[in-house]
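Encoded as C-alpha coordinates, here's the structure I'll be asking about.
Here the complex is missing a single protein chain, while all its other protein chains stay put.
Moving on to subunit A:
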Amino acid sequence: MTPRATPRRALACAATVITAGLLLAACGGDKDDSKGSAPAAADNAAAKSSTVKIVVSDEDCAPTPASVPAGTVRFEVGNKGSAKVTEAELLDGGKILGEKENLTPGLSGDFTLTLDAGKYQVYCPGAKTEKSDLTVTGTARKTWKDDPALVGATQQYATWVTGEVKELVTGTDAFTAAVKAGRTDDAKKLYGKARVHYERIESTAEIWGDIDGRIDGRIDDAATAADFTGFHRIEQELWEKNSTAGLGTLADRLSADVHELHTKVQHVEYQPAAIANGATELVNEIQTSKITGEEERYSHIDLLDFDGSLAGAQEAVSVLLPVLKQKDPALADTVTSRYQATATALKAYAATPGYQDSGYVDYSKVTDAQRRVLAQAVDAYAESVSKIAGKIA
(Lines give C-alpha, C1' and ligand atoms only; values in the text may rest on other atoms or scores of the structure.)
Protein backbone atom coordinates (compact mmCIF):
# COMPACT_ATOMS: atom_id res chain seq x y z
CA MET A 1 0.00 0.00 0.00
CA THR A 2 0.93 3.62 0.07
CA PRO A 3 1.10 4.31 3.75
CA ARG A 4 0.38 7.99 3.46
CA ALA A 5 -2.87 7.29 1.73
CA THR A 6 -5.49 6.73 4.35
CA PRO A 7 -7.22 3.49 3.55
CA ARG A 8 -6.19 2.00 6.84
CA ARG A 9 -8.51 4.37 8.59
CA ALA A 10 -11.77 2.83 7.48
CA LEU A 11 -11.05 -0.68 8.49
CA ALA A 12 -9.17 0.25 11.61
CA CYS A 13 -12.11 2.26 12.81
CA ALA A 14 -14.55 -0.49 12.18
CA ALA A 15 -12.73 -3.46 13.57
CA THR A 16 -12.96 -4.29 17.20
CA VAL A 17 -9.92 -5.68 18.85
CA ILE A 18 -10.41 -8.00 21.74
CA THR A 19 -7.31 -8.59 23.78
CA ALA A 20 -7.32 -9.96 27.29
CA GLY A 21 -10.42 -8.13 28.37
CA LEU A 22 -9.36 -4.88 26.76
CA LEU A 23 -11.88 -3.62 24.29
CA LEU A 24 -10.57 -1.08 21.85
CA ALA A 25 -13.86 0.39 20.78
CA ALA A 26 -14.39 1.29 17.19
CA CYS A 27 -14.22 4.93 16.29
CA GLY A 28 -17.02 6.88 14.79
CA GLY A 29 -19.88 5.02 16.43
CA ASP A 30 -21.06 3.04 13.44
CA LYS A 31 -24.28 2.02 15.06
CA ASP A 32 -25.39 5.48 16.01
CA ASP A 33 -24.40 6.88 12.67
CA SER A 34 -26.70 4.64 10.77
CA LYS A 35 -29.67 5.43 12.93
CA GLY A 36 -32.40 6.76 10.77
CA SER A 37 -30.84 5.56 7.55
CA ALA A 38 -32.66 3.76 4.80
CA PRO A 39 -31.52 0.21 5.49
CA ALA A 40 -33.21 0.33 8.87
CA ALA A 41 -36.55 0.40 7.15
CA ALA A 42 -35.87 -2.75 5.23
CA ASP A 43 -34.77 -4.56 8.35
CA ASN A 44 -37.84 -3.65 10.25
CA ALA A 45 -40.79 -4.93 8.32
CA ALA A 46 -43.12 -4.40 11.26
CA ALA A 47 -42.19 -0.75 11.54
CA LYS A 48 -45.05 1.56 12.36
CA SER A 49 -46.07 4.65 10.53
CA SER A 50 -46.97 7.85 12.32
CA THR A 51 -47.37 11.56 11.77
CA VAL A 52 -45.90 14.44 13.73
CA LYS A 53 -47.25 17.95 13.33
CA ILE A 54 -44.95 20.92 13.79
CA VAL A 55 -46.12 24.52 13.73
CA VAL A 56 -43.23 26.95 13.69
CA SER A 57 -43.78 30.20 15.55
CA ASP A 58 -41.74 32.97 17.11
CA GLU A 59 -41.92 30.90 20.30
CA ASP A 60 -40.89 27.39 19.30
CA CYS A 61 -41.51 24.38 17.08
CA ALA A 62 -42.66 21.74 19.52
CA PRO A 63 -43.73 18.49 17.86
CA THR A 64 -47.21 17.01 18.38
CA PRO A 65 -47.13 14.35 19.64
CA ALA A 66 -43.76 14.55 21.34
CA SER A 67 -43.35 10.80 21.30
CA VAL A 68 -43.90 8.32 18.45
CA PRO A 69 -43.02 4.67 17.88
CA ALA A 70 -40.02 3.74 15.77
CA GLY A 71 -40.73 3.42 12.08
CA THR A 72 -41.80 5.73 9.29
CA VAL A 73 -42.54 9.21 10.56
CA ARG A 74 -44.11 11.88 8.41
CA PHE A 75 -43.44 15.43 9.58
CA GLU A 76 -46.02 18.02 8.59
CA VAL A 77 -44.56 21.45 9.06
CA GLY A 78 -46.56 24.65 8.89
CA ASN A 79 -46.08 28.32 9.56
CA LYS A 80 -49.23 30.16 10.54
CA GLY A 81 -47.75 33.59 11.06
CA SER A 82 -44.09 33.83 11.94
CA ALA A 83 -41.97 36.00 9.67
CA LYS A 84 -38.93 35.25 11.76
CA VAL A 85 -39.01 31.47 11.97
CA THR A 86 -39.39 29.83 8.56
CA GLU A 87 -37.88 26.38 8.85
CA ALA A 88 -37.83 23.27 10.97
CA GLU A 89 -35.21 20.56 11.01
CA LEU A 90 -35.07 17.18 12.67
CA LEU A 91 -31.74 16.71 14.38
CA ASP A 92 -30.01 13.67 15.72
CA GLY A 93 -27.44 15.33 17.93
CA GLY A 94 -25.80 17.82 15.60
CA LYS A 95 -26.84 16.04 12.44
CA ILE A 96 -29.72 17.15 10.21
CA LEU A 97 -31.86 14.19 9.24
CA GLY A 98 -34.56 16.11 7.43
CA GLU A 99 -35.86 19.63 7.08
CA LYS A 100 -38.45 21.90 5.61
CA GLU A 101 -37.30 25.41 4.86
CA ASN A 102 -38.44 28.70 3.32
CA LEU A 103 -41.85 28.35 4.96
CA THR A 104 -43.12 31.88 4.89
CA PRO A 105 -46.34 32.57 6.80
CA GLY A 106 -49.20 30.48 5.43
CA LEU A 107 -46.99 27.88 3.78
CA SER A 108 -46.68 24.28 4.85
CA GLY A 109 -44.75 21.26 3.74
CA ASP A 110 -43.70 17.83 4.84
CA PHE A 111 -40.87 15.35 4.93
CA THR A 112 -40.73 11.71 5.86
CA LEU A 113 -38.02 9.81 7.70
CA THR A 114 -37.48 6.31 8.98
CA LEU A 115 -36.46 6.66 12.59
CA ASP A 116 -35.07 4.24 15.13
CA ALA A 117 -35.67 4.48 18.84
CA GLY A 118 -33.90 7.38 20.47
CA LYS A 119 -33.97 11.05 21.38
CA TYR A 120 -34.20 13.59 18.58
CA GLN A 121 -34.66 17.34 18.47
CA VAL A 122 -36.89 19.51 16.34
CA TYR A 123 -34.86 22.64 15.57
CA CYS A 124 -36.20 25.97 14.32
CA PRO A 125 -33.47 28.61 14.15
CA GLY A 126 -34.58 32.04 15.31
CA ALA A 127 -37.35 30.97 17.69
CA LYS A 128 -37.29 31.78 21.39
CA THR A 129 -36.98 28.07 22.13
CA GLU A 130 -35.02 26.72 19.18
CA LYS A 131 -34.97 23.04 20.10
CA SER A 132 -37.78 20.76 21.27
CA ASP A 133 -37.36 17.08 22.03
CA LEU A 134 -38.94 14.29 20.05
CA THR A 135 -38.81 10.84 21.57
CA VAL A 136 -38.96 7.77 19.37
CA THR A 137 -39.85 4.66 21.33
CA GLY A 138 -39.36 1.00 20.60
CA THR A 139 -36.72 -1.63 20.72
CA ALA A 140 -33.22 -0.89 19.64
CA ARG A 141 -32.49 -1.48 16.00
CA LYS A 142 -31.21 -4.86 15.04
CA THR A 143 -27.56 -5.04 14.18
CA TRP A 144 -25.61 -7.35 11.95
CA LYS A 145 -24.93 -9.48 15.00
CA ASP A 146 -28.58 -10.51 14.93
CA ASP A 147 -28.08 -11.99 11.46
CA PRO A 148 -26.44 -15.43 11.65
CA ALA A 149 -25.42 -15.24 8.00
CA LEU A 150 -23.41 -12.09 8.60
CA VAL A 151 -21.91 -13.40 11.80
CA GLY A 152 -20.87 -16.50 9.87
CA ALA A 153 -19.36 -14.35 7.15
CA THR A 154 -17.23 -12.40 9.60
CA GLN A 155 -16.00 -15.60 11.22
CA GLN A 156 -15.19 -17.09 7.86
CA TYR A 157 -13.24 -13.99 6.91
CA ALA A 158 -11.36 -13.93 10.22
CA THR A 159 -10.34 -17.55 9.76
CA TRP A 160 -9.13 -16.84 6.26
CA VAL A 161 -7.10 -13.81 7.35
CA THR A 162 -5.46 -15.78 10.12
CA GLY A 163 -4.55 -18.51 7.65
CA GLU A 164 -3.05 -16.01 5.23
CA VAL A 165 -0.99 -14.36 7.93
CA LYS A 166 0.29 -17.76 8.95
CA GLU A 167 1.45 -18.33 5.38
CA LEU A 168 2.92 -14.85 5.36
CA VAL A 169 5.02 -15.84 8.38
CA THR A 170 6.18 -19.08 6.75
CA GLY A 171 6.97 -17.37 3.47
CA THR A 172 8.71 -14.43 5.09
CA ASP A 173 10.86 -16.68 7.24
CA ALA A 174 11.97 -18.59 4.15
CA PHE A 175 12.69 -15.29 2.40
CA THR A 176 14.62 -13.74 5.26
CA ALA A 177 16.59 -16.96 5.75
CA ALA A 178 17.69 -16.79 2.12
CA VAL A 179 18.64 -13.14 2.54
CA LYS A 180 20.70 -13.87 5.61
CA ALA A 181 22.38 -16.84 3.95
CA GLY A 182 23.40 -14.67 1.02
CA ARG A 183 21.38 -16.68 -1.49
CA THR A 184 20.44 -13.69 -3.63
CA ASP A 185 18.74 -15.53 -6.49
CA ASP A 186 16.66 -17.62 -4.10
CA ALA A 187 15.76 -14.53 -2.11
CA LYS A 188 14.44 -12.83 -5.23
CA LYS A 189 12.16 -15.76 -5.97
CA LEU A 190 11.01 -16.08 -2.36
CA TYR A 191 10.30 -12.36 -2.11
CA GLY A 192 7.12 -12.50 -4.18
CA LYS A 193 5.97 -15.77 -2.66
CA ALA A 194 5.98 -14.17 0.78
CA ARG A 195 4.55 -10.84 -0.29
CA VAL A 196 1.48 -12.17 -2.04
CA HIS A 197 0.05 -13.20 1.33
CA TYR A 198 0.56 -9.70 2.64
CA GLU A 199 -1.19 -8.19 -0.37
CA ARG A 200 -4.20 -10.42 0.25
CA ILE A 201 -4.75 -9.22 3.80
CA GLU A 202 -3.22 -5.78 3.56
CA SER A 203 -6.44 -3.97 4.33
CA THR A 204 -6.55 -5.72 7.71
CA ALA A 205 -2.84 -5.35 8.42
CA GLU A 206 -3.31 -1.61 8.08
CA ILE A 207 -5.29 -1.66 11.29
CA TRP A 208 -1.98 -1.78 13.04
CA GLY A 209 -0.62 1.42 11.60
CA ASP A 210 3.07 1.38 12.41
CA ILE A 211 3.55 -2.25 11.71
CA ASP A 212 2.25 -1.86 8.18
CA GLY A 213 4.70 0.94 7.54
CA ARG A 214 7.57 -1.15 8.87
CA ILE A 215 6.66 -4.16 6.77
CA ASP A 216 5.45 -2.54 3.58
CA GLY A 217 6.58 1.12 3.56
CA ARG A 218 8.21 2.74 0.55
CA ILE A 219 11.31 4.86 0.34
CA ASP A 220 9.11 7.93 -0.24
CA ASP A 221 7.26 7.36 3.00
CA ALA A 222 10.33 7.17 5.21
CA ALA A 223 11.15 10.33 7.15
CA THR A 224 14.79 9.29 7.34
CA ALA A 225 16.81 6.60 5.60
CA ALA A 226 16.70 4.52 8.78
CA ASP A 227 12.90 4.50 8.70
CA PHE A 228 12.86 2.71 5.36
CA THR A 229 12.57 -0.94 6.39
CA GLY A 230 10.72 -4.09 5.46
CA PHE A 231 10.04 -5.82 2.19
CA HIS A 232 10.70 -2.90 -0.10
CA ARG A 233 13.95 -1.91 1.57
CA ILE A 234 15.27 -5.41 0.99
CA GLU A 235 13.75 -5.42 -2.51
CA GLN A 236 15.75 -2.33 -3.38
CA GLU A 237 19.06 -3.92 -2.37
CA LEU A 238 18.30 -7.25 -4.02
CA TRP A 239 17.41 -5.78 -7.39
CA GLU A 240 19.46 -2.61 -7.54
CA LYS A 241 22.67 -4.09 -6.13
CA ASN A 242 21.98 -7.77 -6.71
CA SER A 243 23.33 -8.33 -3.24
CA THR A 244 22.27 -9.35 0.25
CA ALA A 245 25.20 -7.64 1.91
CA GLY A 246 24.27 -5.85 5.11
CA LEU A 247 20.64 -6.93 5.04
CA GLY A 248 20.76 -9.24 8.06
CA THR A 249 19.33 -6.77 10.56
CA LEU A 250 16.57 -5.70 8.19
CA ALA A 251 15.68 -9.34 7.55
CA ASP A 252 15.45 -10.06 11.28
CA ARG A 253 13.25 -7.07 11.85
CA LEU A 254 10.92 -7.98 9.01
CA SER A 255 10.60 -11.48 10.38
CA ALA A 256 9.83 -10.14 13.85
CA ASP A 257 7.24 -7.76 12.45
CA VAL A 258 5.29 -10.42 10.59
CA HIS A 259 5.38 -12.66 13.67
CA GLU A 260 3.97 -9.78 15.69
CA LEU A 261 1.26 -9.28 13.09
CA HIS A 262 0.41 -12.96 13.36
CA THR A 263 -0.06 -12.64 17.10
CA LYS A 264 -2.24 -9.59 16.75
CA VAL A 265 -4.63 -10.86 14.09
CA GLN A 266 -5.74 -13.72 16.32
CA HIS A 267 -7.94 -11.31 18.26
CA VAL A 268 -9.72 -9.22 15.70
CA GLU A 269 -13.42 -9.21 15.05
CA TYR A 270 -14.38 -7.86 11.64
CA GLN A 271 -17.62 -6.08 10.89
CA PRO A 272 -19.37 -6.88 7.61
CA ALA A 273 -19.26 -3.33 6.31
CA ALA A 274 -15.58 -3.12 7.19
CA ILE A 275 -14.88 -6.32 5.28
CA ALA A 276 -16.65 -4.88 2.25
CA ASN A 277 -14.89 -1.56 2.49
CA GLY A 278 -11.59 -3.39 2.94
CA ALA A 279 -12.27 -5.09 -0.38
CA THR A 280 -12.77 -1.70 -2.02
CA GLU A 281 -9.46 -0.56 -0.56
CA LEU A 282 -7.67 -3.57 -1.96
CA VAL A 283 -9.07 -2.99 -5.44
CA ASN A 284 -8.29 0.72 -5.21
CA GLU A 285 -4.74 -0.25 -4.32
CA ILE A 286 -4.43 -2.28 -7.48
CA GLN A 287 -5.24 0.88 -9.38
CA THR A 288 -3.02 3.28 -7.45
CA SER A 289 0.06 1.20 -6.72
CA LYS A 290 0.06 -1.96 -8.87
CA ILE A 291 -1.11 -0.70 -12.28
CA THR A 292 1.27 2.22 -11.88
CA GLY A 293 4.22 -0.02 -11.11
CA GLU A 294 4.83 2.06 -8.00
CA GLU A 295 4.88 -0.66 -5.40
CA GLU A 296 7.40 -3.05 -6.92
CA ARG A 297 9.52 -0.43 -8.59
CA TYR A 298 12.76 -2.42 -8.18
CA SER A 299 11.55 -5.98 -8.70
CA HIS A 300 8.67 -5.39 -11.17
CA ILE A 301 6.64 -8.26 -9.76
CA ASP A 302 3.62 -5.93 -9.63
CA LEU A 303 1.36 -8.44 -11.35
CA LEU A 304 1.82 -10.84 -8.45
CA ASP A 305 0.83 -8.04 -6.06
CA PHE A 306 -2.17 -7.40 -8.31
CA ASP A 307 -3.06 -11.07 -8.02
CA GLY A 308 -2.77 -10.91 -4.23
CA SER A 309 -4.90 -7.80 -3.81
CA LEU A 310 -7.51 -9.13 -6.19
CA ALA A 311 -7.65 -12.47 -4.36
CA GLY A 312 -8.00 -10.65 -1.05
CA ALA A 313 -10.87 -8.55 -2.38
CA GLN A 314 -12.51 -11.60 -3.88
CA GLU A 315 -12.34 -13.47 -0.57
CA ALA A 316 -13.94 -10.55 1.27
CA VAL A 317 -16.67 -10.27 -1.34
CA SER A 318 -17.22 -14.04 -1.37
CA VAL A 319 -17.99 -14.29 2.33
CA LEU A 320 -20.57 -11.52 1.96
CA LEU A 321 -22.02 -12.70 -1.33
CA PRO A 322 -24.78 -14.96 0.06
CA VAL A 323 -26.19 -12.01 2.01
CA LEU A 324 -25.67 -9.61 -0.88
CA LYS A 325 -27.53 -11.96 -3.21
CA GLN A 326 -30.56 -11.65 -0.96
CA LYS A 327 -30.34 -7.91 -0.49
CA ASP A 328 -29.37 -6.83 -3.98
CA PRO A 329 -29.10 -9.64 -6.54
CA ALA A 330 -28.31 -7.26 -9.39
CA LEU A 331 -25.32 -5.83 -7.54
CA ALA A 332 -24.19 -9.34 -6.66
CA ASP A 333 -24.25 -10.25 -10.36
CA THR A 334 -22.40 -7.09 -11.34
CA VAL A 335 -19.69 -7.60 -8.73
CA THR A 336 -19.25 -11.22 -9.77
CA SER A 337 -19.02 -10.51 -13.49
CA ARG A 338 -16.66 -7.57 -13.01
CA TYR A 339 -14.43 -9.69 -10.81
CA GLN A 340 -14.32 -12.28 -13.55
CA ALA A 341 -13.53 -9.62 -16.15
CA THR A 342 -10.65 -8.36 -14.00
CA ALA A 343 -9.31 -11.84 -13.34
CA THR A 344 -9.48 -12.59 -17.06
CA ALA A 345 -7.62 -9.40 -17.93
CA LEU A 346 -4.90 -10.29 -15.42
CA LYS A 347 -4.68 -13.87 -16.60
CA ALA A 348 -3.47 -12.68 -20.01
CA TYR A 349 -0.12 -12.00 -18.32
CA ALA A 350 0.16 -15.28 -16.42
CA ALA A 351 3.30 -17.33 -17.10
CA THR A 352 4.83 -20.53 -15.74
CA PRO A 353 6.97 -20.26 -13.74
CA GLY A 354 7.06 -16.64 -14.81
CA TYR A 355 9.41 -13.79 -14.12
CA GLN A 356 11.19 -14.40 -10.79
CA ASP A 357 8.89 -17.38 -10.27
CA SER A 358 6.04 -14.92 -9.80
CA GLY A 359 3.61 -16.69 -12.09
CA TYR A 360 3.43 -13.58 -14.25
CA VAL A 361 5.49 -11.69 -16.77
CA ASP A 362 7.87 -8.85 -15.85
CA TYR A 363 5.57 -5.87 -15.33
CA SER A 364 8.08 -3.45 -16.81
CA LYS A 365 7.41 -5.19 -20.14
CA VAL A 366 3.69 -4.40 -20.02
CA THR A 367 2.98 -1.38 -22.21
CA ASP A 368 1.00 1.69 -21.19
CA ALA A 369 -1.82 0.70 -23.53
CA GLN A 370 -1.95 -2.76 -21.92
CA ARG A 371 -1.90 -1.22 -18.45
CA ARG A 372 -4.85 0.94 -19.38
CA VAL A 373 -6.88 -2.11 -20.32
CA LEU A 374 -6.09 -3.65 -16.94
CA ALA A 375 -6.95 -0.40 -15.19
CA GLN A 376 -10.32 -0.15 -16.90
CA ALA A 377 -11.33 -3.57 -15.62
CA VAL A 378 -10.08 -2.75 -12.12
CA ASP A 379 -11.93 0.57 -12.03
CA ALA A 380 -15.22 -1.00 -13.01
CA TYR A 381 -14.80 -3.73 -10.38
CA ALA A 382 -13.88 -1.25 -7.64
CA GLU A 383 -16.91 0.90 -8.41
CA SER A 384 -19.25 -2.05 -7.89
CA VAL A 385 -17.47 -3.33 -4.78
CA SER A 386 -17.78 0.11 -3.19
CA LYS A 387 -21.55 -0.29 -3.16
CA ILE A 388 -21.60 -3.54 -1.15
CA ALA A 389 -21.20 -2.16 2.35
CA GLY A 390 -24.32 -0.04 2.14
CA LYS A 391 -26.37 -3.04 1.07
CA ILE A 392 -25.30 -5.55 3.68
CA ALA A 393 -24.80 -3.34 6.71
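Just so we're on the same page, a residue touches a chain if its C-beta (ideal position, glycine included) is under 8 Å from a C-beta of that chain, and two chains touch if they have at least 3 such contacts; residues count from 1.
Note that in this section contacts and distances are computed from a predicted model.
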Item to check | Hidden chain of the complex, named as in its UniProt record, picked from "Succinate dehydrogenase hydrophobic membrane anchor subunit", "Deferrochelatase", "DNA polymerase" or "Spermidine putrescine ABC transporter permease protein" | outcome: "Deferrochelatase"
Checklist outcome for this item: Sole touch to the unshown chain from A:Ile54, A:Val68 or A:Leu97: residue A:Leu97
Item to check | Candidates A:Thr154, A:Thr172, A:Ser299 or A:Ser384 - the one touching the absent chain | outcome: A:Ser384
Checklist outcome for this item: Of A:Ser57, A:Thr114 or A:Thr229, the residue that touches the missing chain is A:Thr114
Checklist entry - Hey, which subunit A residues sit against the chain that's not shown? => result 30, 33-39, 41, 74, 86-87, 90, 92, 95-104, 107-114, 273, 277, 334, 338, 341, 376, 379-380, 383-384, 386-387, 389-391, 393
